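Complex shown without one protein chain; remaining protein chains in place.
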Amino acid sequence: MAGNSFGMLFRITTWGESHGPTIGVVIDGCPPGLVIDPLEIQAELDRRRPGQSRLTTQRRESDQVQILSGVSDGVSLGTPIALLVENQDARSKDYADLQQVYRPSHADMTYDFKYGRRAWKGGGRSSARETIGRVAAGAVAQRWLRDTYGIEIVAWVRQVHKLVLSEPDYAGITRDDVEQNAVRCPDPDLGQKMYDCIDAARKSRDSLGGVIEVVARGCPAGWGEPVFDRLDALLAHAYMSIPATKGVEIGSGFGGTTLTGSQHNDEFLIEAGQIRTRTNQSGGIQGGISNGMPIIARIAFKPTATINKEQSTVTASGETVTLAAKGRHDPCVLPRAVPIVEAMTALVLIDLALQDRGQMGDRSPDLTPRF
Amino acid sequence: MAGNSFGMLFRITTWGESHGPTIGVVIDGCPPGLVIDPLEIQAELDRRRPGQSRLTTQRRESDQVQILSGVSDGVSLGTPIALLVENQDARSKDYADLQQVYRPSHADMTYDFKYGRRAWKGGGRSSARETIGRVAAGAVAQRWLRDTYGIEIVAWVRQVHKLVLSEPDYAGITRDDVEQNAVRCPDPDLGQKMYDCIDAARKSRDSLGGVIEVVARGCPAGWGEPVFDRLDALLAHAYMSIPATKGVEIGSGFGGTTLTGSQHNDEFLIEAGQIRTRTNQSGGIQGGISNGMPIIARIAFKPTATINKEQSTVTASGETVTLAAKGRHDPCVLPRAVPIVEAMTALVLIDLALQDRGQMGDRSPDLTPRF
Amino acid sequence: MAGNSFGMLFRITTWGESHGPTIGVVIDGCPPGLVIDPLEIQAELDRRRPGQSRLTTQRRESDQVQILSGVSDGVSLGTPIALLVENQDARSKDYADLQQVYRPSHADMTYDFKYGRRAWKGGGRSSARETIGRVAAGAVAQRWLRDTYGIEIVAWVRQVHKLVLSEPDYAGITRDDVEQNAVRCPDPDLGQKMYDCIDAARKSRDSLGGVIEVVARGCPAGWGEPVFDRLDALLAHAYMSIPATKGVEIGSGFGGTTLTGSQHNDEFLIEAGQIRTRTNQSGGIQGGISNGMPIIARIAFKPTATINKEQSTVTASGETVTLAAKGRHDPCVLPRAVPIVEAMTALVLIDLALQDRGQMGDRSPDLTPRF
Partner (left out) sequence: MAGNSFGMLFRITTWGESHGPTIGVVIDGCPPGLVIDPLEIQAELDRRRPGQSRLTTQRRESDQVQILSGVSDGVSLGTPIALLVENQDARSKDYADLQQVYRPSHADMTYDFKYGRRAWKGGGRSSARETIGRVAAGAVAQRWLRDTYGIEIVAWVRQVHKLVLSEPDYAGITRDDVEQNAVRCPDPDLGQKMYDCIDAARKSRDSLGGVIEVVARGCPAGWGEPVFDRLDALLAHAYMSIPATKGVEIGSGFGGTTLTGSQHNDEFLIEAGQIRTRTNQSGGIQGGISNGMPIIARIAFKPTATINKEQSTVTASGETVTLAAKGRHDPCVLPRAVPIVEAMTALVLIDLALQDRGQMGDRSPDLTPRF
């Protein structure tokens, strides 16, 4: 419905370009009476903000959120909440040479072909600065999910380049575990190795990709709108709308395809009076609907397209040229993408929670059958 | 928007349960004047139909399509096209024991929790028979894409269990190549191995999963609606809404995360007067918009949840029971899922084509800049 | 969202042409567990059906509803409910002469211009037979509104040509009052005059228009989604989507424009412990949200465009011709439009009820503040 909105009942609309005056978001459909704490939103934006370490772009942005509407006496009114951040350190001259040049694996060429023009400074609308609005809205969504259901969403860097975290503890990893290092890997030793690996790539003017993993704990069974707006389908939609993503897995994912059915099936059992599954290959989703187990997803991010090595490319007028990027950028986007993944998870969950409540009525946490 | 519709301008709505009287679809927004050939639709349904080989469920369904509206003199009127298939061989008694039992890794439990009831015969609404409507609508979409742009969509089985097709020829594989064996693998030798592998699983009362790959050739640059309705995001949404899917990749996917930026970037060049990329790690999509290169995706399907081995599970009333499935089913869903993947690809492409045309005006094939 | 769907959470999609094989509707988002009684749906269709009296078209259609999906054990499953009626008495030859001719004030010319073709037999998609799907879905919606909130929707013919019912009793008129005569005017004497007036028009080969009024009693305060999806705005949308409508009023409507604010304002007071308004110029809606008072609307229907008098018109190829209609038609559509107006009212109310419940949670009837 016009591509800059996401969600149906809890619906966000983002605007703004990398080097325009502002980046913003309107949240429509937020339940009234929710605590909207600017510091809480800011804390999430700070996790996404550039300049957190030398692994991130050196663009200086404080990304201070302003609340323009929809909040009174510290709580949501139920009417649209507009949030805005000013762009401060837009050095457009860094990009002056790039107006005609199509950077490899960037969106320059496709935006030009689609719209017949583009905001060429700093990636314009295709810049990941657009995700500021998502993170801000996601903070609001997370607050509601936590206050209403005790839902906890935690993402972390599972893989950088060829360094992979093995067997994460889905029940136990906390946001504090993740925040203890600049890479946002819950294993400190591996985090340090990932840090060094990214720093080495930076120095060699190259870039790296990897995998972010996310878990949502505490979701009641029943969320998801088959057959098309399945919970897993909306998560896939949400994650693949983040810049630089190339893949999404739920639960067992691609790895599960080498198991047999008898190995892969999640047997049901009763645990503490509730229906649970012995294993969680399903990643908390069956038939497109949450089953009460932790929801688990992984998202593949390609290596950053901006590198400082020379590359051959073409211009808008069809000339072949050699390009060496000068814009500021992250040698690996994963550490800063962690809060974006959490935000998109929350935006899907709250929207499906409200849709489910619309059709079914309140799904009180204590309505879950017990045995 | 209510979960049984997909698409915005070219919008389908499906209905029907596995053991109800009918399965159907309404297509709204089809461009008028398009040839709607019942034989062409039937041919696609026949590829999805059960009973094609001993690898598929032995349920006997002819799946004959009826056109209920929207077509006159063999072409679309521009008004809703309703298509319907009757269920013929619904042996509900096979499922009588299952009314109270939650089959592992099926949607029984989640449908019950969500709706407070479910059509328990044969999986009801969560059965893959629902995809009949998608395949029928996809045939219409494919006709339009082919007639208007010469677009060709071909999917195949890339992997079954641990058997993987290496280096498929994205430019060359035809639907004939795929249709030459029952598994729908374009490599006949590997196809035979996959066939034997699935047959062995069937005999051992187990099931297998795998990966389907799809390519769309001939898409013009410019389709996709950032920032949320990116082409890759909508494809991920579409694929993950197919029953039994656990993962989606575009282009380099998860494998690309172990490359560096300089290895991964797709350099632009001029080829036959057009801008192309030397490699296609991007899978034909950059910044969420098609770039004119082949669009490439892979979808992970878990092993079929229905197996004939004994499994432990629980009932709706919390009893622990042992289950041995008796319903008819496929030991591996991949061969029959190939036309479903093609259909969902087509549904995404036509919808984005129409959205793009709405905002931008006609994107005539010869408007692409040439040098 | 493709023009043949209406509603967001309770969403209907209609299909079918006047002279095609079937007319149908899919209802998506119906709350599960609702009694779906085929006789109840049929009763509503029978009120809309042709051939009820000599005032209506003599086309013979039994309009027997078939339930194709979404219902089990007499209640809704929460998944799509598809309903279908077969066209039986399509005498397309009556229309053979009309293939090229644009009937005045019909949709022939505009459908041709829009789609480049049209189903010309019997009005095709623009025929009011399309409203069968609305009436069937409206019966389902009315059942839910009645069962859940005790809401009662009653419409009647307020005006035929120059005969106007004065001061209807909004609190008291029942559906029985309305059904006691063929015109559906709750005043029997005036109903007879209207009957004679329509019959005279029929004999003189002419047609008449008029006004239908509708009241919805028992709606809780709080339904409506400002600023755009106000309750009054959605009602206006719904009513103006019925064929032959030319105007909509809520509460005081156009008449209220000649009052002053002090005459027009509805003062609040406490009545039986609840906040009510002394007058109801607002028609039960303030700021786009229901206020708990009866919701009142009026809809203007133009005189039937099909008349048996000679008229001058043009053909698709630009020839000027003289036309004398031969198709079967109603000399006044109002009596049969009464159940359509009720249905559209119910479809708006249920959708806004579910939307409100999604954002706010259950609005239990006894949550209304009392004093």
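In order of appearance the chains are A, B and C, and numbering begins at 1 in each one.
Criterion: contacts are C-beta pairs under 8 Å (C-beta built on N, C-alpha and C of every residue); 3 or more make two chains touch, one makes a residue touch a chain.
Just so we're clear, the structure is a prediction, and the values are computed from it rather than from any experiment.
Asker: Using the touch definition up top, pick the residue from A:A82, A:V135, A:M240 or A:L259 that touches the left-out chain.
Answerer: Residue touching the absent chain, from the options given: A:A82.
Asker: Among C:G122, C:G191 or C:G283, which one is in touch with the chain left out?
Answerer: Selected residue, touching the omitted chain: C:G283.
Asker: Of the residues listed, C:V71, C:V85 or C:M109, which one is in contact with the missing chain?
Answerer: Residue touching the chain left out of view: C:M109.
Asker: Touching the hidden chain in the full complex, which residues of subunit A are there? Just list them.
Answerer: So the residues of subunit A touching the unseen chain are 1-5, 7-11, 13-17, 20-24, 26, 28-29, 32-33, 68-70, 72, 75, 77-82, 84, 114-119, 124-125.
Asker: Hey, which subunit C residues sit against the chain that's not shown?
Answerer: On the side of subunit C, residues 1-6, 8, 14, 102, 104-107, 109-111, 113-116, 125-126, 130, 159, 161-162, 201, 206-211, 221-230, 232-241, 243, 245-254, 256-270, 275, 277, 281-283, 285-292, 300-307, 309, 311-314, 317-318, 320, 355-356, 360, 368-369, 371 touch the unshown chain.
Asker: So which bits of subunit B touch the chain we can't see?
Answerer: Residues in contact with the chain left out: 1, 8-9, 29-32, 78-79, 226, 354-355, 357-362.
Just so it is clear, only the chains that are shown with their structure count from here on.
Asker: If I superpose subunit B onto subunit C using their CA atoms, what angle of rotation comes out, to the nearest 5 degrees?
Answerer: Superposing subunit B on subunit C takes a rotation of 180 degrees, nearest 5.
Asker: Between subunit B and subunit C, what is the gap in Å from one C-alpha centre to the other?
Answerer: 39
Asker: Among all residues of subunit B, which ones touch two or more of the remaining chains?
Answerer: Counting only residues that touch two or more other chains, subunit B contributes 1-5, 8, 14, 114-116, 125.
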